[in-house]
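Following this message is one structure expressed as structure tokens.
With one protein chain withheld, the remaining protein chains of the complex are depicted in position.
Per-chain numbering from 1; labels A, B and C assigned in written order.
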């Protein structure tokens, strides 16, 4: 494999190519192939961007059909038939059946664009600057979003400019068993000299992806919604990684019977890995004036097209949702087995997750790295997450075949044994 | 045309669909078609994103070829054959012939992602927080980039959070004829109590697009580079709109014989309207540590593919560059004619621009709106820019045919007469 | 009493004159006299500024002696004999006997000047921007200090400018009995994605005055010091209200056997109510370059003179300290009695404090207001504190006579009964 040019020309900021130092060429559903024709099972799936697998044939066909004629590809924020078709699919397939009523903003195609727009809209709507976010939350790295992202790696690389307008609260479970972390939040809200500026909004992931597959309890989420309502604070669910079916329902907050004021989606939204994001907002909060937020790639028609195809293909019935639930159990059981195995080796390990967003906490980044490096040797692409990279994380395509899933889990189990022997 | 769904579901933030309230369907080179099969000449071209025209056949073929097999589409920041191929094209076709030596960061596919990365890298490299930017500059709207963007529309819609870390200097010409605005900048740099924190970097557009086709003089740019060198300040050229050949050379700073420390590109970089951006940085300034800046869509292989095709197709020789120079003159002459016509009507008007980035300043946004609305009626999509929208702006595809260019200019001339009669 | 001119001319920002709407004229030790010759026992004592009483004769004599000749009164930051004399007293009477080694900065004569200087010095010394502060902490209201002050009244009156560079942690006891709040702080320090930027310093009051007489446990303070040492974080004790003997030792942190890196003093430091403050800093942290922090009134020689007199008069032996301990017990017992009385009336009340910094938490600001208003009617000046003003606070002069103390406590007890009957 020729990597000299890549090593010479690409900035030192590159990361994944350090863990997986091969040149990938082809990819199909849950399989990656490198330039040496080596195949890998993909448990990373674009960090949750490829819920429907690589080169999903249904979705890809929609793309090819669209490209077959001179349909408009790039259209700023023009009205296009592709945009209308997507909105129609969103309304019919997703919003209406769930009784949800949102207006849609296309803020630029990346997750951080969506978060910047969401928190700014919340601030404008409420006339307050603060946004409450949670320990181990990840919401993007542009300066506005970074105020809500906990990771020091990014926070310390701003050239000395402190972020403004984010306050961190302990996520569910952060204060240990038995403590409901929302007690602290609620106490601070009611405390006139506690130092917490009343926020415009709370932004939360129902399952923290980058933060280490930390799963918010459904009661905790419901209580959070209640606290927000009681204090006239908006609830933003950042469903960029946990949404689009990853947890077993299209929106991850459906499990908790919560209705956010604002929702951000991206990653798997386009269905094929094309850059795409959206902000859903309750109509009465849509206080934007024309043009107050912009960006060049708000109207990427190829993504509208693939996104519409994905919604219609996978969300018109509950087939995929049931599949995720079933496969999630398969992963959970195997992860529990691996965790038990680790505990027998004296390593404090445990499994957690929801749907197909699952991890094994192996206690240290060092051990997790050993396991994932060994797994890569054995043909599995899987990454770590969590504050020290101590959680081995499975984000395989939701469409993974049962055989591939089993094969991937087998590799992980074997690799864990090899890594620790 | 069915627009009810669009009106109902899309956020009030939408803008272009207000000026051009039709549903576009097809597009080819400089032609747009709406749902009623009405055709328009496109002098907007995705606000400079479609330098090679809509559905450019050469570039599109590369996309289709790539899609014909299960080549990887989304790859985080993996090494992929598509990325390598793009970097090879960039080095061979663009950098080497120009004697430029840059490392490349893919910071996420939007312009504002690139600006956020560029200014953060500059801050990290220099250990200073300030970035000097210019009046009427536009560099994006995420909070970090917004500190360098002058437009109040965005700055006042941050929910009360002031931007941090940007200082505005007067752009070339801002203090009137005869005054070199860099005198002020240089004086402040040397003034220990002038209030200007020594910046890590200056960020500048050589021709301000959103700001109103304000053209920096080549001497001014060269002097700016000299001032930066003298004070150990980095020079960032934001070539997102003016780059990729728009001014007649691939990089707009080539005209001034300036070598920036950091360059941002996006918009036309992918060649087909796909979201894509890059940051070019002098190797010794690439102080990023692995993973200090991230984003999901850093490795959008379709964009690598079309971008490589665009570079090879259009920049292996100077055909396009010469074409831009020639067509730029055509536009300039006609714009001067229109400006003369306006002055005869008592309207203070003038033409300006470089290459195919050209505008007529008609003195007020009201007049400019009348003209562009009339032009749209007559089949031309063209927008305004400048602080009051007083500049009618031509950003037609560089690949526009001579007939289409003439037709567009004819429409504009006619529409101007109609609008003002 | 003539108050029209005062009402007409003074800004609406005035506060104490609303609770105590009389014109005061004379004052001696713990007695205040108004224009109608009515006398009041003073349990407020300049919010802790008059530890040695009003018009303390020893200290006042030093002032009069100084004024008797043309000794320099105002001297910028000149060396003056008065400054030298104060530093000598500070070293001999306070620092040496306690084994403390500090350099001294006179940053301007108010507490907030001292806090601004202290946190800035900490940031410069450590190269980090964050300062950890605690719920219900009060450290001043200029913008730098305000980042560490929890009170919304001030934080929401900044005209929309968010404070920068402060992170709030729960103070001792904030998470309820049994929970050591430093567990949370320590967990966050060790958590790479918890959202807590590693601070340059922690700033803490050992007993929170404005926050409601919240008393940090001595073990908690010692553990806090240990955490700071372990993480290379500076410990700043803001001893502006709790220092100068208020808790029974000159520095309030002596009780906990803690040695802060930086100490701020003000309020009672001058001994006579003259504006005066200082920052004490461990010599190796004195990274200031000449003139990097300034202010006109850094060299107010009258305050040096009275401060030196106060130190020599009251801290050359442990007489005052013992007196405070004794009187503190008297107050504590009576407050406990009053609290019991309240609980019998069904009001959840409790006593707390250290030395002569004591309060009764009566559960609501409404009840506390009733009590203090009644007390004022009965001839006692006493204020409330805490997030809802729910704590009736005794900060009487340390030099109060036993009779006056008893009289004040009698009034309070009677007033409480009256207020609640």
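The rule we apply is simple: a contact is a pair of C-beta atoms (placed from the backbone, for glycine too) under 8 Å apart; a residue touches a chain by one contact, two chains touch by 3 or more.
All figures in this text were calculated on a predicted structure; none of them were measured in a lab.
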**Study point:** Chain not shown: contacting residue from B:21, B:57 or B:162
**Key:** B:162
Study note, to complete from the structure: From B:170, B:248, B:295 or B:353, the answer for touching the chain not displayed is B:170
Review point. Which residue among B:172, B:186 or B:210 touches the omitted chain?
Key: B:210
Practice item. Just the residue numbers, please: which parts of chain A touch the chain that's not shown? Key: 160-162, 164
Point to revise | Interface residues of chain B (partner: the chain not displayed) | key: 129-130, 133-138, 149-153, 155-156, 160, 162, 164-166, 168, 170, 174-175, 179, 184, 187-188, 191-198, 210-211, 386-388
Check your understanding: In terms of residues, what is the contact footprint of the unshown chain on chain C?
Key -> 2-3, 5-6, 9-18, 20-28, 32, 35, 44, 46-47, 49-50, 54-55, 60, 63-64, 67, 69-81, 83-84, 87-88, 90-91, 103-106, 108-113, 116, 119-120, 122-124, 126-129, 140-145, 147, 153-154, 157-162, 164-165, 200, 240, 266-267, 272-275, 279, 281, 286-297, 300, 302
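Rule of thumb we're sticking to: only the chains that are shown with their structure count from here on.
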Exercise for review: Report the chain closest to the protein's overall CA mean, measuring from each chain's own CA mean.
Suggested key: A
Check your understanding: Roughly how far is chain A from chain C, going centre to centre by Cα mean, in whole Å?
Key -> 48
**Study point:** Mean-CA-position distance for chain C and chain B (Å)
**Key:** 57
Check your understanding: Which residues belonging to chain C are in contact with no fewer than two other chains?
Key -> 160, 162, 164
